[in-house]
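Missing here is one protein chain; the remaining ones are kept as they sit in the complex.
== subunit A ==
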Amino acid sequence: MRRQMTSCVFFVLILPFAAMAAPTTPELAAHMAQRFEQAPVLRAEFTQEKRMAAFRKPLQTRGQLTVVRGEGVIWQIDAPLKVAYVLAEDRIVEIGEDGVTQIRAAQDMPGLAQVGALFRALLGARVDVLADLFAVVPEGTLDAWRLTLTPRPGPIAQAIREIRMNGGRHVEQIRIDEANGDSATLVFRNFREDRTLLPVERERFGLR
């Protein structure tokens, strides 16, 4: 990672024209990693809209997101129900409105670990991790990039046809087209960067 960053700096200094071409995947990865090194905590609001054949109308979800470098993601839904998901490296914790928590360890469900890892990589814009699972085509510039992700052959390819995401300093929008024709669009706004976690967030990650 550090080597990739050095090479990125090298490119920026020596070859100023490089900014005019689309960033490469390692450059973008380094760029996003650098952002998180400055402020390891990122909070935002999200809206999710799912369009599915089984439903008469789109399914809307609203809530708040916290991405923490090295720890994981808190996905808190506010409407139409209140529930929070804590995605850590080794487990997924589901916290209901009544405060009842349900912990699922990644080792009990190998599939779960992968889904959790993918979700964390998407929200944290971990382009290097995504490149393991998808063929990544970056476009635009480091400050206004677009990514098209096509799954490599495997279980993800069976569920997802394509993912498109765009952003600059942060991931601003993710659109997932599923293999069965359903789709989901996630929009993020009101970004707030921070260096430390709130007490309630620390508790959710199981940190003291």
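Please note the rule applied: a residue touches a chain if its C-beta (ideal position, glycine included) is under 8 Å from a C-beta of that chain, and two chains touch if they have at least 3 such contacts; residues count from 1.
Assume contacts and distances are computed from a predicted model.
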item	value
From "N-acetylglucosamine transport system substrate-binding protein", "Hopanoid biosynthesis associated RND transporter like protein HpnN", "Cysteine desulfurase" or "Dissimilatory sulfite reductase", the hidden chain's UniProt protein name	"Hopanoid biosynthesis associated RND transporter like protein HpnN"
Residue of A:Leu133, A:Leu149 or A:Met165 touching the missing chain in the full complex	A:Leu133
Subunit A, residues in touch with the chain not shown (by the definition above)	48, 52, 54-57, 59, 61, 75, 77, 80-81, 83, 85, 94, 96-98, 100, 102, 107-116, 118-119, 132-133, 152-155, 158-159, 178, 180
